[in-house]
Structures are given as structure tokens and as C-alpha cells.
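For this view, one protein chain was removed and the others were kept in their places.
Our next item is subunit A:
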Amino acid sequence: MRRRLPSGWHLVLAPMSAVTVLPFVWMVLSSVMTQGELNRFPPAIWPEGIDLGGYRTVLEGSDFPRWFLNSVIVSGAIVLAQLALCSMAGYAFARIRFIGSRVTLILVIATALIPFQLTVIPTFLIFNKINLTDTLGALIVPQLSSAVGIYLMTAFFQSFPKELEEAARIDGCSRFAVFFRVVLPVAKPALAALAVITFITAWNDLFWPLVATSSEANYTVQVGLTTFQGQHRADWPAIMAGTVLTTLPVLGVFLFGQRRFVQALTGAVKG
């Protein structure tokens, strides 16, 4: 309806989005600068040449590759587990009438209100008791499922037509067969949304890995990067190279699955 030229809005939108994104652009630029360019005041805005010293320090002079691999293992395991467990639970809460289902669902969703700092000390003590602190397992187990994941999948299956399953049930398929052969293949959009949001959350987590791991070999990238900063105080190109490498996987997943990610965020709110 508006008779305005589109270009008018670019004058407002472009500077605003620039302010939000430019720090990241400069993060990439500074990661290829020399220490001299960053350790002076004011620092360089634009690198004179491409210096890969920072990346070399990170990849060859630290445990960063190990931390990166740990993060891949931990986030990957969490995503796979949540896809399986949350979709099964969501399906049950949406479709099967079983004893305690309603109360349990409300209880599960209510746990989203319990802040992690309240449960972190006992959770650490639990893993300490079974001698599992400072292992990758300790990072994975508490996140095998999530309230948000169950909520998303329950909402998805509730809005999902039943005809398909009922036909399969009449043909004599068991509930498990129906779920794995008929329902899951059609639930791909919801599973993709869950995978994207779970990966980003798991990859970015700092608090629990910081508490649960103590030896450098078991750090995730986030924990490693935090300690790396302490050890290489003045080596800003290396720190920036580390942040670039740490951000790339989530940025890639986000750009690739942006539509699903937004669906998951807005879906979790609207229900």
C-alpha cells in the first residue's frame, strides 16, 4: 500500500544491521592481523596483509583442535539423543493416553523455570559420586533430553493429522512400527528445527562444561577459549582466530537452517 521508494528504508535498516554485525566482521579481520597491529592504540581497523600467525598459534600451539573435536562429539551426541528421546516423548504426550501423562507433561514443562545455577552444585556432586566428572559423558548425560525439545515435539504432533497413523494401525502395525516407519519420516521439518536449536545451545554452553571438566583434554571449545585467553593475554590475533573458529560451526548451522531455527523459536512461544 505504501507509495514510498524501497530505498528509503535501506537508509534506516542498513546502518542498524551494520551496528549489530560489524563487530563480527572486525573479528574476522583482526584474526588475520599481526600482533603489532592489535597491540597498539588505537588498533588497526583493516589488516595490512593476511597474517595467519593467530590461526597457527591456535591450531598448532594449543589444544584447540582437541577442544573442537570434544565439542563436536558432545554436541553431536546431544543432538542425536534429543532427536530420538524428545520426539518419542512428544509423540507419546500428544497421541497416547497413558497414566500420568498430563501431570508429567506439565511437570516437565515447569522444569524449564528451574534455573541451572540452582541445580548445578548437586548435579556436580552426583557426577562426582559416580566418578564421572571430567569426562565427556558428564557433559552429555544431563542434556540427553530437554523440556523445550519435548514441548516443541508435543506441539508438533498435536497439530499433525492422525489419518496416516490410523491407517497403519488398522493394517496391524505396532505403535513402535507406526512411529518409526510412518510418523518419523513425515516429521522431518520438526526434527530439523529441534536439531538446529539443540546444536546451537549445546555448542555454545559454557557454564556446565566449565564446572564439570578440569583437565584440558576434556575441555569444550567454549571452556578452552576462556582459558586460552588467560594464557595468551597479549596474543589478540590468536584469541580472535579462536573465536572465529568457534563461531563458524554455529553460524554455518544457523545460516543453513535459519528458517527452521526461527520456526523453533516462535513455535516454542506460540505453542
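In this section, a residue touches a chain if its C-beta (ideal position, glycine included) is under 8 Å from a C-beta of that chain, and two chains touch if they have at least 3 such contacts; residues count from 1.
Methods note: contacts and distances are computed from a predicted model.
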Query raised in the report: From the names "Transport permease protein", "Cytochrome bc1 complex Rieske iron-sulfur subunit", "3-oxoacyl-[acyl-carrier-protein] synthase 2" or "Carbohydrate ABC transporter membrane protein 1, CUT1 family", which one matches the UniProt record for the unseen chain?
Result: "Carbohydrate ABC transporter membrane protein 1, CUT1 family"
Report summary line: Touch assignment to the omitted chain, from A:I50, A:I170 or A:V269, lands on A:V269
Report summary line: Filtering A:V72, A:L85, A:L132 or A:V182 for touch with the omitted chain leaves A:L85
Requested in this report: Could I get the residues of subunit A that touch the absent chain, sorted low to high?
Outcome: 1-2, 6, 9-10, 12-14, 16-18, 20-21, 23-24, 26-27, 30, 38-43, 45, 85-86, 88-89, 91-99, 101-102, 104-126, 141-142, 144-151, 154-155, 158, 175-176, 179, 200, 203-204, 206-207, 210-211, 221-222, 225-226, 229, 236, 239-240, 242-243, 246-247, 250-251, 254-255, 258, 261-262, 265-266, 268-271
